[in-house]
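Note that one protein chain of the assembly has been removed; the remaining protein chains are unaltered in position.
When the chains are written out, they are named A and B in that same order, and each has its own residue count from 1.
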Amino acid sequence: MNLVGTLFVASLSCCALAAAAALTAPAKARLWLAGLCTAAAGACGAAAGVAALAGQSWSAWLPGLLPLAGARLALDPLSGAFVVVTGTVAVCAAIHGIGYCRHGLDGRVFQAVLPVFVASMLLVPAAASVSTFLLAWELMAVSSLLLVLAEHRRNTSVRRAGLWYAVMTHLGLVAILVGLVAFAAGAGGESFAQLREAGLPPAVKTVVFLTTLAGFASKAGIVPLHVWLPRAHPEAPSHVSALMSAAMVNMGAYGVVRVGLDLLHGGPAWWWLLVLAAGAVSALYGILQAAVSSDLKRLLGYSTTENLGLVMVGVGAAGFLAATGIPVLATLALAAALLHVVNHAAFKTTLFLSAGSVLYATGVRDLDALGGLRDRMPYTTALFAAGALCASALPPGNAFVSEWLLLQSLIHAVPGSGVAGAVTMPLAVGMIALSAGLAVATFVKAFGVGFLARPRSAEAGRAEEVPPVMLGGTALAVACCVALAVAPTVVVPALGRAVAVVFPGRDVVSGELTLRLAGVSGVVSPLLIAVALLVSVMAVLVLVRVAATRRARRAARLWDCGAGPMSARMEYTATSFAEPLQRVFDNVLAPESDVDVTPMKESAYLVERVRFHARVPDRIEHRLYDPLIAAAAAVGRRARVLATGSVHRYLGYGFWALAGALVVLVVLW
Amino acid sequence: MVTGALGTGLQVIAVALGSPLLVGVMRQVRARLEGRAGPGIGQPWRDLRKLLRKEPIAAHGTGWPFRAAPLLVAGTALVVAAVVPLVTTVSPLDGVADLFAVTALLALGSVALALGALDTGTAFGGMGASREMAVLALVEPTILVSVFALSIRVGSTSLGQIVTATVEDPLAVVSPASVLAAVALAIVTIAETGRIPVDNPATHLELTMIHEAMVLEYAGPDLALVEWASAMRLSIFLGLLSSLFFPVGIATAGAGVLAVLLSVLVLVGKVAILGVLLAAGEVFMAKLRLFRVPELLAGSFLLALLAVAASFFLA
């Protein structure tokens, strides 16, 4: 067993150790033991992934582990990229969780399921056969479901979220199962190596691609299969949200790349235009919902839909460009998508963990009721600020680099990719740009309204800084963000090896300080931009020191127009901040509001109380899912006549069904 | 290379020193068209000098975002002034940032100011920040799609390459794609720099403000930085428009020191002309209602999309 294999097995063993520690250790030591073991598992996993990205590959066949086919594991650079992400996120989340779980989440089962979840997410990209993959996938779904439901006693909305998640994730599993089983049946073998060699008729390929795409898209939170995501992510404990949002949803992207680009070797252009369109719509819809959301964790959940949408745009563009015969740009687009996966994981971990810290300190995740955390939780505020800067895709943040790469791959596609490209690419660029603009507004809102100014509720006013271990976990994620932001020239070539699994033989970028695209013209230097910003801010500071008269800074009241102290109720809330955008996108969002006026008894003209209630429902859920659920419920009610409780009748059903099946067999064969 | 570095240094100095004068020119033009005498083009500099001498104020309940915002907004403007090709196309910093990065850097300045405004916790600060961010979000697609349209001809988003290509083939500017992109970018410039009809820089009515509402709490040197930065942003946008669509006089590769010096003068002239046109245009227009602004911006987005379509289908 080589280095990758050793590290990977060590990582899985650490997970097992963590689960065992959680189950057996006394309550006092449980959090630390389980947390540190999980963190060690993450670290080993990340190291294994790095080694795999460096070019070492590993595969194993364990015939005894699963009945019939045995378990097959393999780590190539593409799997490695996803294993690195999962491992690193697991380290941050596990360390943060040591502090976060002190309030009621220190139970045996919860602590034991978390490392199982991590292990399952390490196994999914490492799986190298259909049965292993599906098993790991289901393990991931079930363990995450248990984690989402952890706080179901405290809050009834957790149960609803869990129900949505369970149904959606299992429908997704069914879709993937059908697709992969059909694939394996056609290929005559179930290991990925056999699938790769298989020559299937195009119609079967299309069926396989579309069914698996549906399943993977639902895991990645792609519109319109995203509905579970903004429910489950806010209700899960925050470090679990970080794991789900930064690591688990990536598996959807991994699945599309692995099955669509690797096992099926790409396909017709329309497949990928479909992926691209779904991605672009998700990016826009997700960030639009995030922009008008006032629940911090729901906002972050919708932002995940946005970012995975951007990843899908990259994947779709890669497939499309490969199909139209521009491999240079296909390589670039896929590298951009993978880099965005990594970047998104880094900043979303930061954001969810800091949101968890806020929740821990205040018990509130409603932005309207937060504020004033800058003085009360200075470190958490600074960490969230760093994450928010990255999430807004502005330099010197890390997401700027990946969105830049993505935009470059799209705009260079126009002359070469024909009319389909000329129509699609500008629209995609426009949608990405709009979602980038809205992301800026969203994260200015999340940070500015949630953390700055004065507290708008007693809970926020009482907030205190969280324990160092929680800050440590978050700070680790910020460190990853910083590293990714200043050193993309190191990261992108490494990801280029993952891309080479699918599109072999091409470099993506070159250069040490500046990022130079290979094959097309395009240069940017995130490191030098950051340095230039630092230098020029320092220069301005010196200039002001020199030029301005040395008068001491005087503390003064806020300018309140002379009308007395500004109370916290006069501050702009998240809802009011988002109002202009909500008004602009009125037709898309269809916000609901009702005004309830209670008049006084004496006269209808004297008002005793006015209640104003406004909310922005998820319109897709409203329009698409509600009718479906209603229809299913109606069918269920009708079907009740069949089930009367009479055993004779049920035996009769069995008889007729068997007879019918036999008749069908006789007629057809 | 030496002339390139010289040109870059000169353009930063020109933008830093000249932009308050540009504001002065624009106010003077407006004053004359309104029948007034006007305070002279040096007035913004006098204002800045005075503000630097005044006492800085730390309002109760504000913290580091409030203090850092003026520094950041001025810092980003200076960085952009260094990386865009206004005087020379062979800047040593050309590889640092392309048109996307420039857009993002300018957005970073707006974000800093919006956070500074939110940090005060006043109603007007929040209002300004909210409106500024809404406008920013709607402007972004137009800018990026226009960049797309301009980059197709050159095959690159590098500003230096786009401008060089236009210098070599000046007639390309009158192609439909270029004209449409120019109009779209002009509208964007107006929106981003807070001019009529999107925002009124001279308003006293808080409820109609966008940019001004964000800076109501700043005093003294902080305010001086904010005002200086917004003047710089205005000159950068106008300079960028002139470089992209009328790059006459820009020093290209192989230009001597004299050509660089000349190109500074040409830049000053071009930006002044654009400023005069903008100020004169403002006299003829009323400010749009805030909720009509998105319609204007959507229109500019459509123009940008048409520009891309034109550059592909008519090329």
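By our rule, a contact is a pair of C-beta atoms (placed from the backbone, for glycine too) under 8 Å apart; a residue touches a chain by one contact, two chains touch by 3 or more.
Here is the rule we go by: contacts and distances are computed from a predicted model.
Student: Consult the UniProt record of the chain that does not appear here and report its protein name from "Methylamine utilization protein", "Iron-binding protein IscA", "Sugar kinase" or "NADH-quinone oxidoreductase subunit NuoB".
Tutor: When "Methylamine utilization protein", "Iron-binding protein IscA", "Sugar kinase" or "NADH-quinone oxidoreductase subunit NuoB" are compared with UniProt, the left-out chain turns out to be "NADH-quinone oxidoreductase subunit NuoB".
Student: Could you tell me which displayed chains border the chain that was left out of the figure?
Tutor: Contacts of the omitted chain with visible chains: A, B.
Student: Using the definition of touch stated at the top, determine which of B:160, B:220, B:239 or B:294 touches the missing chain.
Tutor: Only one listed residue reaches the unshown chain, and that is B:220.
Student: Using the touch definition from the top, which of A:557, A:623 or A:649 touches the missing chain?
Tutor: A:557
Student: Would you write out the residues of chain B that touch the absent chain, in ascending order?
Tutor: Residues 31-40, 43, 46-47, 49-50, 53-57, 203-206, 209, 212, 216-220, 223, 283-284 of chain B touch the chain absent from view.
Student: May I ask you to list the residues on chain A that touch the chain which is not drawn?
Tutor: Its contact residues with the unshown chain are 551, 554, 556-557, 559-564.
Definition applied: only the chains that are shown with their structure count from here on.
Student: Measuring centre to centre with CA averages, how many angstrom lie between chain A and chain B?
Tutor: Here chain A and chain B have centroids separated by 35 Å.
Student: Under the touch definition given earlier, write down the residues of chain B that touch chain A in their complex.
Tutor: 52-65, 71-72, 74-76, 78-79, 82-83, 93-98, 100-101, 104-105, 107-108, 111, 114-115, 118-123, 125-127, 129-131, 133-134, 136-141, 143-145, 147-148, 151-152, 154-158, 161, 216-217, 220-221, 224-225, 290-291, 294, 301, 304-305, 308-309, 312-313
Student: Can you tell me which positions in chain A touch chain B when the two form their complex?
Tutor: Going by the criterion above, the answer is residues 291, 371, 374-375, 392-395, 400, 404, 407-408, 411-412, 414-415, 422, 425-427, 429-434, 436-438, 440-441, 444-445, 447-449, 452-454, 514, 516, 520-525, 528-529, 532-533, 536-537, 539-541, 544, 547-549, 551-560, 566, 568, 570-572, 576-581, 583-584.
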